[in-house]
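As you look at this complex, bear in mind that one protein chain is not there, while each of the others sits in place.
Here is subunit A:
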Amino acid sequence: MGYGRFLLKRGVQGVGVVWGVVTVVFILRFITPGSPIDTVAPLDASQETRQRIAEDLGLDQPLYVQYLDYLWELLQGNMGYSYISSIPASVQVFQKLPATLELAVAASVVAVVISIPLGVISATRRHQPADYAATSFSLLGISTPNFWLGIMLVLVFAVELNVFPTSGRAYGFMQSLAAITGPEPFFTVVTAWLASLFLPAITLGTYFTALITRLVRSGMLDELSEGYVRATRAKGLPETLVRYKHVLRNTLVPVVTVLGLQLGTLIGGAVITEAVFAWPGLGTEIIRAINARDWPILQGSLIVIGTGFVLLNIVVDALYAYLDPRVIAE
């Protein structure tokens, strides 16, 4: 099988998975208690009013008709309209997506910046105090619920020390870029943007920092025992060069893979962090949509997240296949 055929196969599989996601998400609305009519209509609305609202929202149609309608509209790029605000779901979802992406990327950056040096130090100073400190940190990071961590960080750094804002998103990445030519002072905008991003990114990134620290440490230890390391040392290469040019580079291959896949997890898993920090992203929107039974928004959000996952997986598979052609043969 050639590389192109391999990619085509993965693409077809991806479409199948997305269709599966769409179907499961659509069916979920019918097995979840509660109806969007109960959100749109007041509690004491008459049965006639409820019926009119049901007709207005198309909820009086049989299940298969609603499903086929939804699929047909989706194929044309229409995710429907919010039951609550009548705004197109695609507009509402894609308005919120950048904030979540920004948070996920920032958390990944936090994870990389902290975890790689920590993992290297831990591996190269095995069974020394630095190693114990790093492994304790990673254990703590994996065990700490991020909602608790978020609340604690806010209490200490925002409420008590007043260093960071407690919540919200002052500016976005694009707004910060626009400030270069805009009327607002660039430094003020960027500072406010980074300040509002800092605590949520730390909260969301801590688990992954701990995870990657452990990954780097074990990877480094494995690599350090390889024969080529002894050979490079025998050649008289400085230890720094051995560690960072040869060992770390080889360790990073699985780390990059994990990071890529975890980015998808971060996008989908930012719900709690977004709630704690009132971060106006897809997670907050999902919670609001669930509470309001605003199915078009919930479906749209989950489909976007699901599609993102599938795309990331395809990219990783493609990279694997490119780096190791044996994958294609398998």
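Just so it is clear, a contact is a pair of C-beta atoms (placed from the backbone, for glycine too) under 8 Å apart; a residue touches a chain by one contact, two chains touch by 3 or more; residues count from 1.
Throughout what follows, contacts and distances are computed from a predicted model.
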Missing subunit (named according to UniProt) among the choices "Cytochrome c oxidase subunit II", "Twin-arginine translocation signal domain-containing protein", "3-isopropylmalate dehydratase large subunit" or "Fe-S oxidoreductase": "Twin-arginine translocation signal domain-containing protein"
Hidden partner chain, touching residue among A:159, A:174 or A:253: A:159
Identified contact with the non-displayed chain, of A:20, A:145 or A:168: A:168
Full-complex contact with the absent chain, from A:4, A:33, A:77 or A:183: A:33
Subunit A, residues in touch with the chain not shown (by the definition above): 33-35, 38, 40-50, 52-53, 56, 81-82, 84-88, 92, 95-96, 151, 154-155, 158-159, 162, 165-169, 275-278, 280, 284-285, 287-288, 292-293
